[in-house]
Every structure is written in C-alpha cells, then in structure tokens.
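Remarks on the structure that follows.
Only a single protein chain was left out; the remaining protein chains are all shown in position.
Every chain is named by a letter (A and B) in the order it is written, and numbering of its residues begins at 1.
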Amino acid sequence: MHDTGFTHHDLVLLLQGLGVSVGLFAATTIIGLALGTGWALLRYYRVPLLAPAVAFLAELLKNSPVLVQLFLVFFGLPVLLETDLTPVEAALITLSGNTAAFVYVIAVSAIESVGREQLETARVFGLGRWQTLRRVVAPQAAAFGVGPLTGLLVNQLQVTSLISVIGVVDLTKAGAILNVRTLAPFVVWTVVGLLYYLVARLIAWSCSRLETRLRAHSQWKGL
Amino acid sequence: MTFDPLSLAPYLGDFLAGARLSALACALALAGALALGIVVALMRTAASPLARRCAGVYVDVFRNVPFIVQLFFLFYGLPEIGLELDAFGTGVLALALAGGAFTSDVIRSGILALDPGVLEAAQVSGLPRLAIYRRIVLPIALRTSIRPLGSVFVNLILTSSILSAITINELTGSAKIVASDTFQPFEVYALLLLLYVAMTWLVSLAAGALHRRLNRHVAGDVA
Partner (left out) sequence: MIEIDGVIKRYGANTVLDGVDLRIAPGEVVSILGASGSGKSTLIRCINGLERTDGGAIVVDGHRIDDPKGLQRARRCCGTVFQSFNLYPHLTALQNITLAPTEVLKTPRRQADDEARALLAAVGLEERAGAYPAQLSGGQRQRVGICRALAMKPRYLLLDEVTSALDPEMTADVLAILARLAADGTTMLFVTHEIDFARQISSRIVFLDQGRLLADLPTSEFFAPDGGLAQPRIAQFLSKMKK
C-alpha cells in the first residue's frame, strides 16, 4: 500500500529538490537584477517609448499573482506562439520577469537617493554621463538598495515554491511526492519549511554582510 | 497565432462566481489577519521579553516559509490531528495566519511612531493599561497604518490565488477550468492577470481614500 518509513532516498529527493529551487532562484535573481537595473536605466536616461513601456510592464507584474503569471507563460505562450515550453523554461522566464519588476522599483528609488549635487559636481569635474553613473551613482545606489533588496530576495525565494504547481520538481514538489507516499504531512512539510527557512536566513545574512561592505566602502570615500 | 478574447464572453459567469469566492476568502482572512496582527503587534511592543520572543518567532516563521508550504501543512496536517476543516476554511485560516505576520509588522510600526508625550498624558491621568490601548494607542496606530495595511491586503489578494492549489474554485481556480474548457489559455490567463491588477488598483485607491478620511483631523504632531 504505502511506504510509511523514511529512507535516505527521501533525503536525497529533498536535497535534489532544494538544489532545483536554489538553482532557479539564483538564475532568476541574476537575470532579474540585470533586467530590472536595465529598466531603471531606461528611466534614468528617459528613453522615449521604452521607459514608459517598461514602467507599465513592471506595474502589471507587481500587481498580479505570480501563479497567474506562471500559468500565462506555461500554458498560454505555447498556444499563442505555437511553440513548446518546458516547465523549467517557463519558470525561468516568469520568475526573472517578476523579480525584474521589483528590482526596477528598488533601483529607481536607489538611483534617486543619490543627491543631485553629486551629479552636478561630477559634471563640473568633466565626467561623462556613463562615467558618472559607474563611479558616482552606482556605488551609492547599491549601498542604498541592498536593504530593500534583501527583503525582496527572501520573498522571491518563497515565490519559487510556486513552480511546483506547473510540474517542476523543486523542494515543494519533492515534499508533495513524499507527502503522498509516506502520508506523514507533519514531518514532511515541517522539514520542507525548515529547509526554506534556513536558505532564507542564509540569504538575509549574506546580504547584510554585503551591505556592511558596501557601506564601509562608501564611508571610506567620504574621507 | 490566434487571439480571440471575445470568445470568453459566455464564461463571464464562471469568472464572477470565482471572483466572489476570492473576495469572500480575502475579506474573512483580512479580518482574521487584522485581529491577529493587533494581538501580535501588542506582544511585540510589550514589556515582557517572553511575549516579545513568542511573537517574534511567529513573524519570523511565517515570513521565511513559502505560503504554499504553510497551506499544504495545514491542508494535509490538520485532519491528522482530528481537525476536519474544509478546503475553504483551511485556505482562509492559512491566509489569516500569514497575513497576521505582515499586519503585525505594520501595526507595530504604527505603535512605535506614537508620540510618547501622548502616551504619558494617558498614563498620568490614571487610565488603566487596557483602556490606554483601546482608546489611545490602537486608534492612533491604526489611523496611521491604513496605507501600509492596504498594501498587505493587496498582497493577501494576490496570495489568495494559491488557494486554487487545494481545489478551491476561487478566481484562479475558476479560470483554470475555463482555460481547459476553451483551449484558449492565453486569453484566459491574460484576462485573469488584468482582473487581479484591476482589483489591487481599486484596493490601493480605497486605502488612500480611507486614510485621508480617517486622518482629516489629525495633522500629525500636535506639540
């Protein structure tokens, strides 16, 4: 009937699932960061047509459920574009876009936090627009943005759990498989929850270390 | 590539039924989350270290574990300990518990932002502690928290889409059925996305209006 015992295979399954979750989280975070920052730069440079377009897209992505976005991409796009999409591909696309939308908002406010007088000073010293961005704005904006970014990343880790619904064998899906087989929901879901919790804490800790380093760097510049 | 949104017209009734269920679930969950959030916020700002610790653990857990894992834990776990709750009830409970963690954050901020002088005036007039919380602390803290509470409610609405994973036919669940009936997942999920965006936008507007109405006499600091 059903196997109520836990074996080391179960642990392997969970760890594999954890690997998938963390891997997708890392990939979509990197893509989302690049994309979101790029969108913020479009706004910074006031690129016509594109800047308002991405602003609108970001609003849509921020104010709709991630699950619906997943369904739209996984079920909807293949029919629309008459192509095939694996669950992992759909997850990558959706989560990257979703992360990018939130990164966009943080990046915009982080860039705006750098005072106007900094830009004017840089201009007076002959720095070009790109140089100003790279050497003056970016470091300070990064130091400002790490705080809110930490909260976002922890949240996006939780969001990866939804990819289990479209069939990706992540940590949540592994938990569902074990749950059905062992019928021991308290054990299974507590362990799954604990694993997510630990990774979330790890992310928060890493980000706070990063923030300390970034802020120390900018303080040194003040000297 | 075909795109035919108008063919969904006959299914509008299904969407509305699903939307009603979503609205009901969210309203009930919000009430629960507010009640829970007030209690937890008071615990977190209490003098007793034990109260602060317990409340802190609750918030920590519910912020760092994915909602779907919390939902599965309750859905599969509660029957094991003899608590027979139907899917809808479990969903509302899960939403309220998760929502409570976030509302407690908001209300705690509101409590901490209270002018200490106002608190002192209440204390020296001989008001018992319960009366101070009931007539002074909470009315003021809640008034200043309306906008952030609106954000939490928006979050609740978006999270409620996950209830479709435990066979509740709220808005997303209904949409899934329509999508499989019509073989037009792109149109269905695109429409669904826009519906959620419209709902959250309305909630934000309402929160802003409510904030202005409740605070029209309170111009912040009165010292």
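We adopt the following convention: a contact is a pair of C-beta atoms (placed from the backbone, for glycine too) under 8 Å apart; a residue touches a chain by one contact, two chains touch by 3 or more.
Bear in mind the structure is a predicted one, so any value in this text is a computation, not a measurement.
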| item | value |
| --- | --- |
| Touching partners, among the displayed chains, of the absent chain | B |
| Selected residue (touches chain absent from view) among B:111, B:140 or B:168 | B:140 |
| Contact partner of the left-out chain, one of B:17, B:87 or B:127 | B:127 |
| Contacts of chain B with the absent chain, listed as residue ranges | 115, 117-118, 120-128, 131, 135-136, 139-140, 143, 217-220, 222-223 |
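The definition used in the following text is that only the chains that are shown with their structure count from here on.
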| item | value |
| --- | --- |
| Geometric centre distance via CA averages, chain B-chain A, whole Å | 23 |
| Complex contact set, residues of chain A against chain B | 59-60, 63-69, 71-72, 75-77, 79-82, 154, 157-162, 164-165, 172, 175-176, 179, 185-186, 189-190, 192-193, 196-197, 200-201 |
| Of all residues in chain B, those that touch chain A in their complex | 1, 3, 61, 63-70, 72-73, 76-77, 80, 154, 158-162, 164-165, 172, 175-176, 179, 183-190, 192-194, 196-197, 200-201 |
